[in-house]
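Scroll down for the structure; my scribbles are underneath it.
The other protein chains are all here in position, but one chain of the complex has been omitted.
To keep things simple, chains are lettered A and B as they appear, and every chain counts its residues starting from 1.
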Amino acid sequence: MSDYNFAYLDEQTKRMIRRAILKGIAVPGYQVPFASREMPMPYGWGTGGVQVSAACLCPEDTLKVIDQGADDTTNAVSIRKFFEKTAEIAVTEKTREATVIQTRHRIPEEPLTEGQILVYQVPIPEPLRFLEPRETETRKMHALEEYGLMHVKLYEDIAKHGHIATSYAYPVKVEDRYVMDPSPIPKFDNPKMDMAAIQLFGAGREQRIYAVPPYTKVVSLDFEDHPFDPSKANHPCDLCGAEHTYLDEVIIDDEGGRMFVCSDTDYCAERQAEGHRGRLSPSENIEKAAE
Amino acid sequence: MQEQSLIGAFEAPPQDAARAFRAALEALARPGTIHEIKGGQAPAPVSEAAASLLLTLCDPETPLCLMGRHDTPEIRDWIAFQIGAPIVGPESAMFALGTWTALQPITNFLIGTPEYPDRSTTLIVEMEALSQDGATLAGPGIKETATLALPDIEPFQMNHALFPLGVDFYFTAGTQIAGLPRSTRISGTQVLEATEAN
Partner (left out) sequence: MYVAVKGGERAIDNAHAWLAEERRGDTSVAELTVPQIREQLALAVNRVMTEGSLYDPDLAALAIKQSRGDLIEAIFLIRAYRTTLPRIGHSEPVETDTMACDRRVSATFKDVPGGQVLGPTFDYTHRLLDFKLMAEGELPAAAEGEPRLEPTPHVTSFLNKEGLIQGEEHAEVMPPDLTREPLELPANRALRLQALTRGDEGFILSMAYSTQRGYGNSHAFVGELRIGKVAVEMEVPELGFAIEVGEVELTECETVNKFAGSKVEPPQFTRGYGLTFGQTERKAISMALVDRSLRSKELGVEVSNSPAHDEEFVLYHCDNIQATGFLEHIKLPHYVDFQSEMELVRKMRAEIAEAEAGSSVKEAAE
């Protein structure tokens, strides 16, 4: 791919994206408009995240790409290969070894550290969009810090269902100012957003970039009598026994039997390597069979 | 055109600019930290750090304001050749370059609008030296508190009071860079005259 520039994008495009990222850092949670370019993958498949990553990557970086928490899902593989080819950078599946992590729908279980950048792929950056379809209106609402509509919606949920009926892309308020969409991560991940790493959000089709600097106050919206509840499946992981991780539910037979496994494949594999075992760990089964 | 304007670009533009951007990103995302940024050489008195930052962020789409001793024919030529940014006054600048004294009053620069707080100026303040011995900083990017030597206190506090509007700052000296976004809260009364470049 030597016909293309380092990290695919031309330098002028990178400068434009870099300026937008810095504005995002300066005004945490505010959606900075940027002239998103057509990328060689479709809109909605991570073009925003890919552009942000392309603008950030240095030759010395080690990149990790996850989708649904897993390194080996097809779209994660496709994006990782894209950067291996166009930026000739090192790649890894280990959260700890990565300097730049591009993600779709999850925050890794392993706490991120200073020096790391987490790049989120964002489909709909506007947290108010499903309450008000017009960009001209939602922009005004952010300008005036007029978030009553969002609270009314959440409160209606409680009145109707006894719960806030949002389980992912759960809105947060950043540094007491902007209401922000954390991208479609499960609400289980929301509390992790107050972290040591830089968080960058790219929405290609909607032409928006936003950011959360390290150690920034990120609060999931809630009510005093209905506090935010980052719940998850009430099971341990069937492979590594972890009780504190977000789990995928996998249907394992025609009778609807199921198992629960860590959505973060790297975290789960590492725990298993350390000797942690779950209900359905292969070695345990062998031992049981031997008994 | 001076011969000087033909030199001083990045040696390997995509890679050097990427490294310089990461320094600028870390600097702004972690106020109070000081980072190395290298590779750009502009005519004096522009520091290597400031030249590298300009090469990384500026182009024909970013109006640039040069103030005081940073507005010389040599520097204008260099910018015309290497960057292509139109040279403008404070009222329409996306970036501004000068010493703290030369950039005054900073209220002349763009602070954005309530709908578009990003339409603001980024000020590149050339310093004699950077040091963490100074004002106390708190806010996004800072775990508890951080410190940074600032050329003044009150203008930065007034700028923060405008949040989410306001300007953002980079401080540059030699090959070092530090950042101060509008989101940072500043306390302390210490004004370090000595840090002002002259």
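In this text, a contact is a pair of C-beta atoms (placed from the backbone, for glycine too) under 8 Å apart; a residue touches a chain by one contact, two chains touch by 3 or more.
Note that the structure is predicted; figures quoted are calculated from it, not measured.
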item	value
Sole residue of A:Arg37, A:Lys94, A:Lys153 or A:Lys217 that reaches the chain not shown, by the stated touch rule	A:Arg37
Touch list for chain A against the chain that is not drawn	4-5, 8, 10, 12-13, 33-40, 42-45, 47, 67-70, 72-78, 81, 104-106, 123, 133-136, 161-163, 165, 167-169, 184-188, 205, 207, 231-233, 246-250, 252-253, 259, 261, 263, 280
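Rule of thumb we're sticking to: only the chains that are shown with their structure count from here on.
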item	value
Chain A and chain B: spacing of chain centres that average the CA atoms, whole Å	31
Complex contacts: residues of chain A adjacent to chain B	5-7, 11-12, 14-16, 18-28, 30, 32-33, 55-60, 114, 117, 139-140, 142-144, 175, 177-178, 196, 198, 211-217
Touching residues on chain B, where the partner in the complex is chain A	13-15, 17-19, 21-22, 24-26, 28-30, 56-59, 61-62, 94, 113-118, 120, 122, 139-143, 163-164, 168, 181-183
